[in-house]
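As you look at this complex, bear in mind that one protein chain is not there, while each of the others sits in place.
Up next, subunit A:
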């Protein structure tokens, strides 16, 4: 079989530049760090005395995440985060990494975080179809914090807009 045919046209990326950023070599998505966090999740389980708790899911993938957060006495700074859940390596590793990264962060800083921060934390290119998996845990913590502060009223977070 000759493989000399068409490729993704350059014009396609011109229209959606962000795709170009996201579409790296897929195998990068499973660098050792991600697999390590997936196989040996950090801070996995439930807290006995969480300040707040929240759950979320990614309906199209079936990824689920439950997050427990304990705040410092100032009521502002994250002291400890744990998670439990089920799903793909990207969603679970992302949650595991966040539990290591967030302690010391304030709720204000947490609210400022966006998907670029998650991608940067993961340290790999996430393909466009998998972004929802990557950001699930972040969204669950952010929504949990908003509910805690009385700014949001939902039972569950989903990554479906």
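Here is the rule we use: a residue touches a chain if its C-beta (ideal position, glycine included) is under 8 Å from a C-beta of that chain, and two chains touch if they have at least 3 such contacts; residues count from 1.
As a working rule, contacts and distances are computed from a predicted model.
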item: Hidden chain of the complex, named as in its UniProt record, picked from "Phosphate ABC transporter ATP-binding protein", "Aspartyl/glutamyl-tRNA(Asn/Gln) amidotransferase subunit B", "Cytochrome bd-I ubiquinol oxidase subunit 1 apoprotein" or "cysteine desulfurase"; value: "cysteine desulfurase"
item: Hidden partner interface residues of subunit A, rising order; value: 1-10, 13, 20, 23-27, 29-30, 35, 38-39, 60-63, 86-90, 127, 130, 133
